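All protein chains but one are shown in place.
We call the chains A, B and C, going by the order they appear; numbering starts again at 1 in every chain.
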Amino acid sequence: MNICIIGASGYSGVELIKILAAHSAVNLKYVTSRSLAGQSVAEQVPQLSHALKDLKFIASDLNKLPALDADIFFLALPHGVASTYAEVLVKAGKKVIDLSADFRLNSAETYKEYYGQEHPNKELLANSVYVIPELTPKEKWHNQNLIACPGCYPTSIIVPLYPLLKEKVIPSNGIIANSYSGISGAGKKVEKTYMYCERDGSATAYGIPKHRHLSEIEEQLSDANGNELLIQFNPHLAPMKRGILTTITLPSLPNTSEKMLLSILNKYYDDKPFVNILAKGKFPDTNHVVGTNRIDISLNYDPRTKNIIINSAEDNLLKGASGQAVQIMNLLIGCKETEGLIA
Amino acid sequence: MNICIIGASGYSGVELIKILAAHSAVNLKYVTSRSLAGQSVAEQVPQLSHALKDLKFIASDLNKLPALDADIFFLALPHGVASTYAEVLVKAGKKVIDLSADFRLNSAETYKEYYGQEHPNKELLANSVYVIPELTPKEKWHNQNLIACPGCYPTSIIVPLYPLLKEKVIPSNGIIANSYSGISGAGKKVEKTYMYCERDGSATAYGIPKHRHLSEIEEQLSDANGNELLIQFNPHLAPMKRGILTTITLPSLPNTSEKMLLSILNKYYDDKPFVNILAKGKFPDTNHVVGTNRIDISLNYDPRTKNIIINSAEDNLLKGASGQAVQIMNLLIGCKETEGLIA
Amino acid sequence: MNICIIGASGYSGVELIKILAAHSAVNLKYVTSRSLAGQSVAEQVPQLSHALKDLKFIASDLNKLPALDADIFFLALPHGVASTYAEVLVKAGKKVIDLSADFRLNSAETYKEYYGQEHPNKELLANSVYVIPELTPKEKWHNQNLIACPGCYPTSIIVPLYPLLKEKVIPSNGIIANSYSGISGAGKKVEKTYMYCERDGSATAYGIPKHRHLSEIEEQLSDANGNELLIQFNPHLAPMKRGILTTITLPSLPNTSEKMLLSILNKYYDDKPFVNILAKGKFPDTNHVVGTNRIDISLNYDPRTKNIIINSAEDNLLKGASGQAVQIMNLLIGCKETEGLIA
Partner (left out) sequence: MNICIIGASGYSGVELIKILAAHSAVNLKYVTSRSLAGQSVAEQVPQLSHALKDLKFIASDLNKLPALDADIFFLALPHGVASTYAEVLVKAGKKVIDLSADFRLNSAETYKEYYGQEHPNKELLANSVYVIPELTPKEKWHNQNLIACPGCYPTSIIVPLYPLLKEKVIPSNGIIANSYSGISGAGKKVEKTYMYCERDGSATAYGIPKHRHLSEIEEQLSDANGNELLIQFNPHLAPMKRGILTTITLPSLPNTSEKMLLSILNKYYDDKPFVNILAKGKFPDTNHVVGTNRIDISLNYDPRTKNIIINSAEDNLLKGASGQAVQIMNLLIGCKETEGLIA
């Protein structure tokens, strides 16, 4: 099975190369880059194994891509750009795993509200599927040709909340999520905000009160619960390269308990290799998950306030992006779910 | 006016030395340390100006302290230890500015609940005063001999909330505060948790759901509002040396608006040099306040959720500790409030 | 082939677990720890895959170790402690790969000079072998039972210099090496020096002029050259978790050139997967090699000073410790040299 990564020079693309070049069940055959076509991957991205020095970026030429000898295409492209590539590849009968936001929302209207423009391809949107590998039933997506991967912040919020909202053991109102992201979450943008001297030593908030990822979080969680939810989402930047730490606070419902909520999380995730519900007294830490495809989750009940506090930690570039995309591919092609990934 | 710092070798003590050694209205005459007595301050703490090489730590000898030729004593001691020193010094007629938690609470019962032991000196507690320099009316404390300085997390939460709760323009329930602290907040403890390799790259939660500082926050804010409040307080560690970023989320009351709430904050703080209410669209950043005694505050209303989101940033060792202690001293002795400090 | 790691809870031990648990040619069967015996590896070291939650630390019981069903023992123990374990295991006919300094030197006298005590087992020392996997001919060590792995600083200095000294195209005098190490180089020692607030923002020198690793560097390079060498070695700490950057300056010999020196390095290392001689104009960067077992090397001639400047970068915990130990094991058991490692 041959693989092509389109837009392979960004942070997500590079992580995809790392994982797929070492993957035992597939063959990474092509990597494309508009700016680096013709150049050696290992020389342009010296973090990569120099064993890859003979792999070369090819141009991201829309006309030639369908003819490539590849079965699965990963799109690691900016939002808005991915859609054009997806259209051509899906038409050519290829499997497309898209890491951009272009097909994450079901509603084209919500897309317009949050992205400030018409959705670029509503027909394709209707034929795409959003896949949370632990939660979306395989029959809903294994025949689909266009798969949207969850965003980094959404993964850290949806994975712990989805089961609780689905089972209606927490209220659908009053959920507040504070997330702290490493700087790679912004991608490779060369902007003043992301310069070393601006970020070192800096904890700061941004995108309050209406970050784009909110649309995806609310759509998925509303779907889980059957009610329209509103989430308060406060994103922040923390002075570290990778990782997202999310702290969710919400009121508890009567007749529920910490134990009961934990047992539901365990029921959903006990057999899921990449979701780790922590023992009482332990808290997630980005340092524990960076480099893995795992999400660590803790849940505590506060008897004083009757609130629930949920913490989660993940690597934004792995479980929050490229790792999860490969996890989806593994399930799609039927190899071991953890192949190429660290749990 | 001569000054003595007791326990001058910890992080707060060192910041006090930095400020007071350069202060134009007082004379830093003594610094004590149990472990470093007899040694040169500048040699033991090479971050300090080597102009201080002739200043020597003296022993923290309880019997000899009252006889020192000093008017004001700063206590930069661990909780539980400060009380013993305060007793002796107050009895000797000295002014004592205490940076520990020993006299921050009004209620000895709350102290016992949060600190796990009887308050070491209830009589003295009754004769001490907790001073938020921008908020506590000067007539309540300028004749007092034992002043308790606010804690670092509490300052970042109380300063923005106090006016709003006092004016009853926000509800007394449903307040959730997430704080992200630099590692110096833990003091100079040599423990595995605070090792470089544990903390670099790490964002993590701790002390949930009942951190000690909660007692002080709730006591002060209940006092402001006239109602017993419960706050959800989620502390975290961020990979940086200094600074606290706090994000507070709370429901709004009908008939209030972002503009009205901001106008109240501005009314309370317009003439306060160390409180800076940011213009719309700006968010506090620890990098902007580290090295200053300032607290930066933003307030936003979310029309979707009808919640208020308040952000604040301060230097945990300055506005959250030693800077604020000197600010209190400045007001006490009647010199310029900003003397020796950066606004 | 079954593997046992002794002293598996330190930084090197944890890296060995990471690599060997995922290694396709061997079976990680035992991990020992004096302090954590009986506890789950994944719970005690949450950075590790939680797939390892059923692997438990066993006691480091000298009497029981020889009876374990393991073929190869890695010693990730402090200097001085390793020797005792090595003795027992070698006597029992086990293969021992030692990451400590106990068997790195040929001369027991040099050991005494640098480590301040008699060598704990001179007989065993005489029967051990120091292996630089790219340089030590396999016939010299493939039948040996006790293999000493190179130190982190020495690897970064010996790999680039050895070929040049052996071919006598650089002088044996006047070599100056400045190394900058990440903090994990100090191990898990809980000491004031390695606290986050001490190291963040800090570049500093230490151990000048006679760091212990000098003994190993000089012994190996003298051996390569056939003359007794003296090296000036200046170690430093840099504010980062992992990685060593070394800059070596030395005079050039007449009738040599940058091109000739590079061609010698390329001749020695062209077929070595973990040594990467960079193209002209590129410099090694710790960020490029952390997480890999690779060492990146550049060499430049300065026509003004007629000096040679060599730079190298490696991951101190991988190529400088555990990765190189596994590389040696791979060669020893005859599997692919890169198995389990990133080039």
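In this section, a contact is a pair of C-beta atoms (placed from the backbone, for glycine too) under 8 Å apart; a residue touches a chain by one contact, two chains touch by 3 or more.
On a predicted model such as this, the values are computed, not experimentally measured, just so you know.
Taking the full assembly into account, the omitted chain touches A, B, C. Considering the full assembly, C:T249 is the residue among C:T84, C:T249 or C:T338 that touches the omitted chain. Interface residues of subunit A facing the missing partner chain: 11, 183-184, 188, 190-192, 194-201, 239-241.
Residue-level contact of subunit C with the missing chain is found at 174, 176, 178, 180, 182, 198, 200-206, 208-210, 230-232, 234, 236, 238-243, 245, 247, 249, 283-287, 290, 298, 300-302, 304-305, 307, 309, 311, 313. Counting the whole complex, the residues of subunit B in touch with the unshown chain are 22, 43, 46-47, 49-51, 273, 276, 279, 282, 285, 287-288, 291-292, 294, 296, 338, 342-343.
Operating definition for what follows: only the chains that are shown with their structure count from here on.
Taking each chain's centre as the mean of its CA atoms, C is the chain most distant from subunit B. Superposing subunit A on subunit C by their CA atoms means rotating through 180 degrees, a value rounded to the nearest 5. If you average the Cα atoms of subunit A and of subunit C, the two centres end up 37 Å apart. Subunit B and subunit C have centres, each the mean of its CA atoms, that are 47 Å apart.
Counting partner chains per residue, subunit A has residues 285, 287 touching two or more of them.
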